[in-house]
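See structure below.
All protein chains but one are shown in place.
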Amino acid sequence: MQLDAELLISALADKIGTLPPDTAMIGIHTGGAWAAERLHAKLGVALPLGKLAVTLHRDDFGKIGLHPTKKATEMPFDVEGRHILLVDDVLNTGRTLRAALNEIFDFGRPASVRLAVLVDRGRRELPFAADYIGATMTLDASQELVLKNDDNHLRFDVRTKD
Amino acid sequence: MKGSMKIEINNGRLVDAENHLDQVQPLYLADGKIVAIGRAPEGWKAGKVIDAAGKIVCPGLIDLCARLREPGLEHKATLESEMLAAVAGGVTSLVCPPDTDPVLDEPGLVEMLKRRAAALNQAHVYPLGALTAGLRGGQLSEMVELTEAGCVGFTNGDKPIADTVVLYRAMQYAATYGYCVWLRPEDAHLARGGMAHDGEVASRLGLAGIPVSAETVAISTIVTLMRDTGARVHLARLSSRLGVDLVRAAKAEGLPLTCDVGVHHLLLTDRDIGYFDSHYRFTPPLRSPSDRDALSRGVIDGTIDAICSDHTPVDEDAKNVPFGEAEPGATGLELLLPLTLKWAEQAGVSIAAALQKITAGPAGLLGLDAGKIAVAARADLCIFDPAAFWALTPQTLRSQGKNSPWLRRELQARVTHTLVNGALVFKA
Partner (left out) sequence: MSYHPQLSADGKLKHLLSTEGLSRAMIESILETADQFVSVGNREVKKVPLLRGKSVFNLFFENSTRTRTTFEIAAKRLSADVINLNINASSTSKGESLLDTIDNLSAMNADMFIVRHAEAGAAHLIAQHVKPGIAVINAGDGRHAHPTQGLLDMYTMRHYKKSFHHLSVAIVGDVLHSRVARSDIHALTTLGCPDVRVIGPKTLIPTEVERMGVSVFHDMYRGLEGCDVVIMLRVQNERMNGALLPSAHEFFKSYGLTSEKLARAKPDAIVMHPGPMNRGVEIDSPIADGRQSVILPQVTFGIAVRMAVMATVKGA
């Protein structure tokens, strides 16, 4: 099954509205970074876009090890005292979010962090919530929701895990 | 003690290349000797019959080097355990080197060792005496006294004599009495600090190398001094192709030179060290495949007179350390037969010819009236099953030395009976 993510991004942008001028935006690789690129442009954020790889802060290192990745963390602004809008494509268990927050705090102490997600899947294992949600969806635990970049058009694929 | 029992060995394949024997025939023993082959003597009544069907009966093996670790090195092995290992391996005569603690440089020590060994009623023990006092390479030992005590030759063990003048004088003195000098062909300086063959493998593994020249320089020196002194020399443990070539040339010249090779060096090379396995640390070191092949050819063409086990029991603690700290050597008495036959199979040599190298060959070198199956010969015999496989484990090995590259692997050829002086001293 496929979902047009561009529509969700537009809906999300409307919900967020106008951001305070010094707000920074950070996207979580890979899907969150793509979505953040769109939002960054639509919302006219002045500061350059930050990106998080989160691989070094994941909690499953002991189970799946470390895989080399082309994704790199980029933080082109000072985190100290900054209001941040963190963007991801899917919010599910909350573990990626936990890793992302830990990594942000490695760079300094932000004034606040708000979360915007395209889809909230709801199978939370940690006590987190998003501030802005594009759509809420209930899926089976065996199903995966993956954001794809098809020739610069973003869409969601729903797949069953094998 | 001679076995006074009359023993009959039936259905065994008698093999003795020197006496042109290779057929299934009965063998009759009495009063410690072989009294008949093929047909029972008149009035024969066997006290004991051994059925050797499917087995080979050969002369008891004669091992030119087996360390018994007595006196003084009992934490490594004892006389009891190693003498049992010998007969379990079909070895009925063995030569032991003097590198004990104290060193065998006193007639009293030699007599005691011989007495202790004789009391066990197992293999015959022929000690080599120290060539220099304490094996220190300085003062000469009392060779006449030591010979009277029972030494069959003199050696400086694994400590080559660095001072050529001392070597020269030792050979000259021994030559006075016609004693044979057994020498490890290794130049003390060139071999110093080395632990593996100086070649591709040692370079890659970062192990200090012992070049072939350590052996060839020593052989050249020894041969030159032989010409000057007229000494009889036996080179103990060749390791290289160039070394074999030098021996071949010296023999062609007519010099009284003999030599042996350790059975492990006929089968293994430096490549077998693998990931620093200290069970493959030997002295002399295992060398390249072309060296191993040349040693093999040397045995076949007679340049090398005998194969020995170089039996060196080493406790696990001395092997379970980094390669450079490990004690070299492997347990050998119980492997001499299976490994010699393994070599024979790989080299395309007949069983009879291979057995000659661990029976009549060593006997001739030592001047022993042994190592043969012939009427009136001493009844020292080995009966083995050439087809049987057995697993080498710490439990199956009688020697206290469990250090072997073949540990936990299978070998072919298992000794079932060993007789010394016509008495059954070992039964599997």
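Every chain is named by a letter (A and B) in the order it is written, and numbering of its residues begins at 1.
To be clear about the criterion, a contact is a pair of C-beta atoms (placed from the backbone, for glycine too) under 8 Å apart; a residue touches a chain by one contact, two chains touch by 3 or more.
Values in this document were obtained by computation on a predicted structure and should not be read as measured data.
Peer 1: Among A:T30, A:T55 or A:Q143, which residue is in touch with the absent chain?
Peer 2: A:T55
Peer 1: Among B:T224, B:S290 or B:N320, single out the residue that touches the unshown chain.
Peer 2: Within the whole complex, the residue contacting the unshown chain is B:N320.
Peer 1: Hey, which of A:A46, A:A72, A:A111 or A:V146 is the one touching the hidden chain?
Peer 2: That would be A:A72, which touches the missing chain.
Peer 1: Name every residue on subunit B in touch with the hidden partner chain.
Peer 2: Contact residues on subunit B toward the absent chain are 198-200, 202-209, 211, 275-276, 317, 320-325.
Peer 1: Given the full complex, what residues of subunit A touch the hidden partner chain?
Peer 2: 53, 55-57, 61-66, 68-69, 72-73, 75, 102, 105-108
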